[in-house]
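Before I ask anything, let me first share the structure, which is written out below as structure tokens.
Let's turn to chain A:
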Amino acid sequence: MNPSNYVILSAVLFTIGAVGVLVRRNAIIVFMCVELMLNAANLAFVAFARMNGNLDGQVVAFFVMVVAASEVVVGLAIIVTIFRTRRSASIDEPNLLKY
Partner candidate 1 sequence: MINAGAVVWAEGAPVLQEVMPATGVFSLIWLLIALPLFGAAVLLLGGRHTNKWGPYLGVLTVFGSAVIAVLMLLGLMARGAEERSIGQSLFTWVFAGRFEVNMAFQLDQLSLVFVLLITIVGTLIHIYSLGYMSHDPDKRKFFGYLNLFVGAMLLLVLANNYLLLYVGWEGVGLASYLLIGFWQIKPTAAAAAKKAFIINRVGDVGLSIAIMVIFVTFGSVTFSDVFGQAGSANEGTLTAIGLLLLLAAAGKSAQFPLQAWLLDAMEGPTPVSALIHAATMVTAGVYLIARSNAIYDRAVWAATAVVVVGLITIFMGAIIGSAKDDIKKSLAGSTMSQIGYMIMAVGLGPIGYVFAIFHLLTHGVFKAGLFLGAGSVMHGMKDQVNMRRYGALRAAMVVTFVTFMAGYLAIIGIPPFSGFWSKDEIIHAAFERSPIIGGLAILAAGITGFYMTRMVAMTFFGKARWEDDVHPHESPAVMTIPLIILAIGSTFLGMALLFWGNIETWLEPVVGFATAKSPISTTTTIALSLAFVIVGAVIGWISYARREVPIVAPRGSWLTRAARQDLYGDAVNESLVVRPSFLLSRVLIWFDSRVVDGIVNGSAAIVGGSSGRLRRYQSGFARSYALSMVGGAVFVLLALVLVRLS
Partner candidate 2 sequence: MNTFPWLTALGVLPLVGSIIVALLPKSRPSLAKQLALLIALATLGLTIAMALQFDGGSAEPFQFTESYSWIPAFGISYSVGVDGIGLVLVALAATLVPVVILAGWNDVEGDSSKGSGSVKGYFALILVLETLMIGVFSATDLFLFYVFFEAMLIPVYFMIGRFGGPQRAYAAVKFLLYSLVGGLLMLAALIGLYVVSANLTGTGTFDYLSLVGLDIDPMTQRLLFAGFFIAFAIKAPLWPFHTWLPDAAAQSKPGTAVLLIGVLDKVGTFGMIRYCLPIFPAASVWYAPVIIAMALIGIFYGAFVALSQQDMKRLFAYSSMSHFGFIALGIFVFTTIGESGSVVYMVAHGLSTAALFLTAGFLMQRRGGSSMLGDYSGVNKAAPVLAGFFLFAALSSLALPGLVSFVGEFMVLLGAFQRYMFVGALATLGIVITAAYVLRVYQKSMTGPLASGLEGMADLKGREIAALVPIALLTLVLGVFPAPILNVINPAVNQLMTTIGATDPPTTLTTSTSAEGTLQ
């Protein structure tokens, strides 16, 4: 199978993720979209590794997975804390970090 299809798929997934981050308000969904973008990138890395015939892309993919896992831990914790104090998971509400 042509590896470039994987790249196209990865681009589509990335775009879906990016649009999701921009348009959705629920923090959980935004969060999932971020994960989607990360995994789209992973897919691209693996595809490039295949295309180039070396292992560099796969190694990076592992790194991304580790980062994604850490990010989930921290991010979910923050979301839960915000939800506890504000009784809402909308990301438009906590806008105190300005000016």
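Everything that follows uses one rule, which is that a contact is a pair of C-beta atoms (placed from the backbone, for glycine too) under 8 Å apart; a residue touches a chain by one contact, two chains touch by 3 or more; residues count from 1.
Basis for inclusion: all candidates are chains of the complex that A comes from, given by their letters.
Because the structure is a prediction, the values reported are computed rather than measured.
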Here the complex member from 1 or 2 that touches chain A is candidate 1
Residue ranges of chain A in contact with candidate 1 within the complex
18, 21-22, 25, 91-92, 94-99
